[in-house]
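Left out: one protein chain. Kept in place: all the others.
So that you can tell them apart, the chains are marked A and B in the order they are listed, and the count of residues begins at 1 in each.
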Amino acid sequence: MNCEMIHDRFDSKQAGTLDPAEREAFELHLAGCADCWADLEASRFLAARTADLRREITPPTDLWTGIAPRLQPRTRRLTLPVGWLAAAAVLLVAGTSALTVLLVRRPAAEAPTGFAATEARYQEATLELATVYRQARDSLAPATRVVLERNLAVIERALGEARDALRADPANRAIEEMVVAAYQRKIAFLERAAALDRKT
Amino acid sequence: MTSPAFPIPFARTATQPGSEPDRGFDTHLALAVQGDERGFERIYRAHVGRIYALALRLADNAGHAEELTQDVFVRTWERLASFRGESSFSTWLHRLAVNVILSDRRSAWRRTRRISADGEVAELEPDSRAPTPGLRLDLDQCIAGLPPGARTVFVLHDVEGYEHAEIAAIAGIAVGTSKAQLFRARRLLREALDR
Partner (left out) sequence: MRPLWTGLAIALLGAGPAAAQRTTVKGFPVAPDVTLRIQNLVGVTRVTGWDHDSIAVTAVIPAGGGGFYGGGRDRFAKMGIEGQDPSLTGPGSELDVHVPRGARVWVKSGSANVELTGLSAEVEVTSLTGSIRLDGAPRVATLETIDGDLTITGAATVIRARTGSGAVRIRGARADISISTIQGPVVLASDELLSARIETVSGRVEVRAGMQPDGLLEIQAHDGEVFLSMPSAIDARFDLSTLKGILASRVTGQGSIPAGARSARFAVGKKAGAGRGAGITVRTFSGSIQVDSNLRPE
């Protein structure tokens, strides 16, 4: 068992879930490896102290005053979709002048799962950003637009190639990672481009 | 007394049955989804402590953490319609917060441009060296001194309970890199706490 394998088994060792053969190999390695002893000791030393860290800290000032003005108004609506399953939670809330029927949970059957779910989220984020980017782009100098579009074309080509490869080999985790990286790249670029102001 | 187990992942305990706030919270969430700001303010007040603690440990200083916390809630408001209920709201919010904080590329230039929109030249962040209320002076100060990559992985894994695969996906690094950064962080913290 080498050091990397020991590191991967730290949690299991602490939880007591190593099988006898693994436990023996683990302890045999520790007996001869000062570095892993130090790592294990560091992990144990930190465990209690980390558990004591506060997971909630009240900000020193009320941050809501800086949030509320930035909230874009959204229109209230009555949502009465057809065909919801019994698993949906329906809440009746008395408003100031009307009863409002609100649905907060959709049935799990409607949601994509696995990588499809991940990709759907990225596509949604990309679409939203692309809209913002297009609005910003139209107010930029023509030379700037050319520069942005040229770079964006390279990103989109790479994303298309990665997605094509994933369609041909859907279970390939390495390609999934490449698709995710390509989406992240596109999102990062659109965010930067959308933030350029009219002076550029 | 048995030695303590590795840090209980906070995210997991928060999603255990019964750990979500009561039906009143669901009402506020429902209102917020429909565009009610008062409902959203209740959500903010219920969750700001957790988000601020996360931001404080990942940001450059307290002022930056406050700005990031505000950004998280503004983004939450914009994205509420996409909350599908597959996970608990607090898990969904926490993941969104991690994404916002890690992808924070907003330059100080754009930050200060808002500050000076009305023509005022204003001070920027408060002194980052001053002690920050709410932080333990030992471990939290040492965490703040970690290199950024190691700090991110340590906070997400040992403090917030994320798995390496999740960290790798969010931070855009390889799983092996996440593991290596975690052990480096633990070594560095051990050395720093010994001094």
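Methods note: a contact is a pair of C-beta atoms (placed from the backbone, for glycine too) under 8 Å apart; a residue touches a chain by one contact, two chains touch by 3 or more.
Note that the structure is a prediction, hence the values are computed from the model and not measured.
Q: Check the options A:L71, A:V132 or A:I155 and report the residue that touches the missing chain.
A: A:I155
Q: If you put the missing chain back, which residues of chain B would it touch?
A: For chain B, the residues touching the absent chain are 107-109, 112, 116, 120-124, 147-149, 172-174, 176-177, 180-181, 184.
Q: In the complete complex, which positions of chain A touch the hidden chain?
A: Answer for chain A: residues 2-7, 33, 35, 141, 143-144, 147-148, 150-151, 154-155, 158, 161-162, 165, 174-175, 177-178, 181-182, 185, 188-189, 192-193, 196, 199-200 touch the chain left out.
Everything below uses one rule, namely that only the chains that are shown with their structure count from here on.
Q: Take the average of all CA coordinates in chain A, do the same for chain B, and state the distance between these two points in whole angstrom.
A: 13
Q: If you look only at chain B, which of its residues touch chain A in the complex?
A: Touch list, chain B to chain A: 3-8, 10, 26-27, 29-31, 33-37, 40-41, 44-45, 48-50, 52-53, 56, 62, 65-66, 69-70, 73-74, 77-78, 82, 84-86, 103, 105-106, 110, 133-136, 138-140, 158-159, 169, 172, 179, 183, 186-187, 189-190, 193.
Q: Please output the residues of chain A touching chain B within their complex, sorted ascending.
A: 7-8, 10-11, 14-15, 38-39, 41-61, 63-64, 66-68, 70-77, 89, 91, 93, 100, 102, 104-106, 108, 111, 118, 121, 124, 177, 180-181, 184, 187-188, 191-192, 195
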